[in-house]
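Of the protein chains in this complex, one is absent; all others appear in place.
As written, the chain order gives the labels A and B, with residue 1 at the start of each chain.
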Amino acid sequence: MAIEANRKEYLRRLGGKKYFILGDEACAYGAIYAGCDFFAGYPITPATEIAELIALELPKAGGICIQMEDELASIAAIIGAAWTGARTMTATSGPGFSLMQENIGYAIMTETPCVIVNVQRSGPSTGQATKPAQGDVMQARWGTHGDHDIIALAPHSAQECLDLMLDCFNLADIYRTPVILLMDGEIGHIRESVTMPELSTITHAERKLAQPAEDIFGGPELVPGITHYGEGANVHVTGSTHLANGMRDVATPEVHDVLLRRIYRKIADNREQIVRTELDKDTDGKAKIGVIAYGAASRPAHGAVGRARNNGNAVDFLRLITIWPFARTQVVEFCRDLDVLLVPEMNLGQISREIERFVNCRVVSVSKIGGVPHTVEEILTAIEEAV
Amino acid sequence: MIIRFAGFGGQGIVLSSYVLGLSAALDGKKALQNQAYGSESRGGECRGDVIISDEEIYELEPLKYDVLVAMNQPAYEKFVPLIKPNGTLILDRDLVVADSAQEPEGITKHAISATDIAFKKFGRKIIANMVLLGYLNTLLNLVSEKALAEAIAKNVPRGTEELNQNACQHGIDLARQEMKV
Partner (left out) sequence: MGEYRHRLMDYVREEIMPHRFCVGCGCGTVLNAFVNAVEEIGLEPTKMVCVSGIGCSSWIPSPYFRSDTLHTTHGRPIAFATGVKIMRPDLTVVVIAGDGDVSGIGGNHLIHAARRNIDLSVFMVNNMIYGMTGGQVAPTTPSGTKTSTTPHRNIEPAFKVADLVMTAGATYVARWTTYHVFPLMESMQNAMTRKGFSFIEIISQCPDNYGRRIGKPTANDFLKQFRDDAIRINKTEGMSEEQLDKRIVIGKLCDRERPEYVTQLHEIIREQVAAVKREKTK
């Protein structure tokens, strides 16, 4: 999509600048780069700084930011706004993310492109409200009821909070689906140096538009084109099971079957196109020990891998950037020759169990909860115990 | 290099850590700043951490520190055992009564009258943090003075830039004198 003149004006001033900012603030700038037209949110630690910076800066680029009465309303408003053709997002943390689940399902069912940022904090319930965690990985996957697939990405640095927002909005438009940026309170609340991209490097994916009179909820393609409101097409959007033309049909088994399998397959079948990982293989190529991590936990994990190598141990490292759909192919390939795989996570082993479903090596969950990230030393000890 | 600033809310603890982190970033170094959030940071205890490195920073929340800058008694007592061996302790002598029994062996201790200087020389107790920041930076040669001055100029309240720079410079001078001796 072409970037609007007002936004170009704004972004041109930013390009090349280096800011020492929070991961949350980087996420906010990422949203502006990604062409976010509309943000609706509700304050919550540790995600509030996203809304605060967007409220300050987005209007300068011609976009709109509002605070709603709660998270239910926030996600509802961004879904409504998406149907006018806008790129829309909200940002929250665990409790708010829980409240949003029903409408995330609505966005999945109605194939509404939008972005939901979840800066994960320690739960369940109020938990350690100001402390980071990675406990919502499975909630991101399965939080809303019913069968579905989902796209979720996890940044490991402030810079990546910015960079991945572009991917989130592009994926949302390409696959006509809600996309989750699964941040964590650690990455959201550290300040690091973040480089603002040059405007010339920014591309916005096209949201495929339907031809006049073409069905927008079905058809030969896995991702049907969309028609927005106000174009005279009498678009009928419902969260109920519907026909390709959008009209409700909850009685015919085949209608539900066709609809749901297509919505599922548009992500599952495009897994290889969507998934991004970062591989750091041991130079000798004979590692029998591997580490897979993502988000905050991947920082000390990568540090520990480096230290282990310095101590003479061959260790491979894989970072998951895309959490969902699961990087099955990459993980299986990574683990093929390993004896032991360590999975440090700030939860009780959510991705560790997912990995176990696919690999033959021994999988050791290096879980840490309590609101503080792993230290390099802790993960190094786990690696050395595995040697 | 891992530095923790700790004291009461309102002493400019977080600002100090932010300014130092930003200065390092301006120098092109890797820098990471973190602070206490939420109810934890209200009223009583306040802390701000900075990690400065020439290489990638992997440790997000270190358990031990190379440097502790303590600006009140509870912060001193709580964090002094966490200084690494061969680490550095910097105190505001006017606010902390040191008890060497608690201090890890092998650390280097520096105490200056930051609050007294801030009040008597500059008429504002609140800029004691800048005296300490200038002192710390010169003592340990963390970031360039140019970057530090730029970071201060950008982040202190408008109209107080000179005051803050002067306070910082006073800290720098103190460290230089001390190092000559």
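Operating definition for what follows: a residue touches a chain if its C-beta (ideal position, glycine included) is under 8 Å from a C-beta of that chain, and two chains touch if they have at least 3 such contacts.
Everything numeric here is computed off the predicted structure, so don't read it as measured data.
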For the chain not depicted, the shown chains it touches
A
Contact with the hidden chain, among A:Gly232, A:Pro253, A:Gly285 or A:Gly312, goes to A:Gly232
Tell me which of A:Glu52, A:Glu102 or A:Glu377 is the one touching the absent chain.
A:Glu102
Contacts of chain A with the missing chain: which residues?
6, 9-10, 13, 37-38, 40, 59-64, 66, 68-70, 72-74, 76-86, 88, 102-103, 106, 229-240, 247-248
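Convention: only the chains that are shown with their structure count from here on.
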Would you tell me which residues of chain A are touching chain B in their complex?
18, 20, 45-46, 129-130, 186, 189-193, 296, 299-300, 302-304, 306, 372-373, 375-376
Help me check something: in the complex, which residues belonging to chain B touch chain A?
18, 21-22, 25-26, 30-35, 37-40, 56-63
